[in-house]
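Of the protein chains in this complex, all but one are displayed in their positions.
Entry: subunit A
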Amino acid sequence: MPSPEQWTRPDPGAGPAATAAQPSPEQVIAGLRATTEGGAELTQLLTPEGERLADSRFDPYLADIDAEALRGLYRDMVLVRRADRESNAMQRQGQLGIWVPLLGQEAAQVGSGRALRPADMAFPSYREHGVAYTRGIDFRELLGIFRCTDHSGWDPAEYGFHPYTIVIGNQVLNAAGYAMGQKFDGKVGNADDAENEATIVYFGDGATSQGDVHEGFVWGAVYDAPVVYFCQNNQWAISEPTERQSRLPLYQRARGYGFPGIRVDGNDVLACLAVTRWALDECRHGNGPVLIEAFTYRMDAHTTTDDPTRYRLSDELEAWKLKDPIERVRAHLARAGGTEQDFFDGVDAEADEFAAQLRDFCFTMPDPPPERIFSEVYADTPAALDAQREEYLNYLAGFAGGEH
C-alpha cells in the first residue's frame, strides 16, 4: 500500500489530479486510496471489526472506560446519529431550511466531546452536533439555526460551547484567544489539576487552507496556549478532496508550528476519547497546543443542498461503511459478552423516542416575531435604530385588520 506521503504528493510531472477534466483510472484509484488509507501513524484502539488493540501510550487514558462506559459511548453515538438522520429527513420535508449532516463522524465528535471537562471550552464549526450533545445541549436547541428562526441558541458560558461559526476557520483564532485568556487567568499548570482548563476547537480539512487557521496555530504556539486543534479530516470540503488542500498529511503540519500533531482513527470512539484526553491533559499542564487530525469520512453530503454523486465514487462510500464508527463498538460489545440484545434494542427504542421528540418540537417551532430583527444588535442601542424599529412596527400595525 502507498504511504500517505505518496498519495498526497503527485509524481513529478504528473500534475495535480483534480485539475484534469477527466481523471484517469489510475488517478481515480489513487483518490480512492487517498480517502480510505489513514497512514502508518494512525492511532487506532478499536479496529473496524471491533477488536480492541492494546496501546501502552494511550490505554492509561481509558482506565475508567469499562463495559458500562463503552455502552454509554455507544448510546451517545446512536442517539446522535438518529437525531442527525431525523433532522436530515425534516429538511427533505421542508421543515428545516438546510441540514448539515454529521453521518460517519459520530466517533470523532462523541469521543473528543466526552474527553472534555465541564470547565473546558469548545469552539465548534457548524457540523459539531455530536459535540454539542456531549456538552449537554439539547439537540432541539440546534434546530433554530437550521430552521432559520435563530442564529444560535444555547448559552455558551453555561455549556462551555461557543456558538456555531459558519465562516470557515474564524473560530480557530477566537479559540486561541480564549485559551490565551485561560492561561492569563492562571488556569494552566496548577499543581491541583482540578484548577486547570483547556480549550478545543473544531474545524475541517478544508479549513486548514484558511489564513485564520494558520494564524490560530501561530498564536496558540507563541503564547503556549492550552488549545487542542481538532481537525476532522472527513476527506471532502464539499467537492474538493483533501489533496486539494495539502501535499502533506494534515497532522504533520503541526511540526512547522512547533507543537505535536497526531493522526487518530476518527471512526474509533475509544481512540478519539483517549487521544483527546491526552491532548487536553498536555494543554492543562502547560504543554499545549496540540493538533489532532481525526481521520474520518463524511458519509453524507456536505449539506442537504449538496450532491456528492457529482464528485465522488460510491465505491468510496461503500469502503468507508466497513469502518463505521458505531458498528465496531456494537461488534466489540457483543463479542466481549455481558451486553445483551436487550441493551441494543433499548438504545434503538430510546433513539426513536429521541427522534420523535425532536420532530414534534421542530414542527411546532414558531417563527420569531418581526421585532426580533432589531433585538440585541448592541448593548447600548442607538436612538436611530430604535426609531427604525418603531417605524417598521408601526408600518406593520397599519395592516392589522385591514385588507392587503
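One rule holds in what follows: a contact is a pair of C-beta atoms (placed from the backbone, for glycine too) under 8 Å apart; a residue touches a chain by one contact, two chains touch by 3 or more; residues count from 1.
By definition in this document, contacts and distances are computed from a predicted model.
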{"item": "Hidden chain of the complex, named as in its UniProt record, picked from \"ABC transporter domain-containing protein\", \"Pyruvate dehydrogenase E1 component beta subunit\", \"Protein-methionine-sulfoxide reductase catalytic subunit MsrP\" or \"Urease accessory protein UreF\"", "value": "\"Pyruvate dehydrogenase E1 component beta subunit\""}
{"item": "Residue among A:63, A:194, A:384 or A:400 that touches the chain left out of view", "value": "A:384"}
{"item": "Candidates A:215, A:240 or A:327 - the one touching the absent chain", "value": "A:215"}
{"item": "From A:125, A:170, A:208 or A:234, residue that would touch the chain that is not displayed", "value": "A:170"}
{"item": "Subunit A, residues in touch with the chain not shown (by the definition above)", "value": "150-152, 154-157, 162-163, 165, 167, 170, 172-182, 184-185, 211-212, 215-216, 218-219, 222, 375-380, 382-385"}
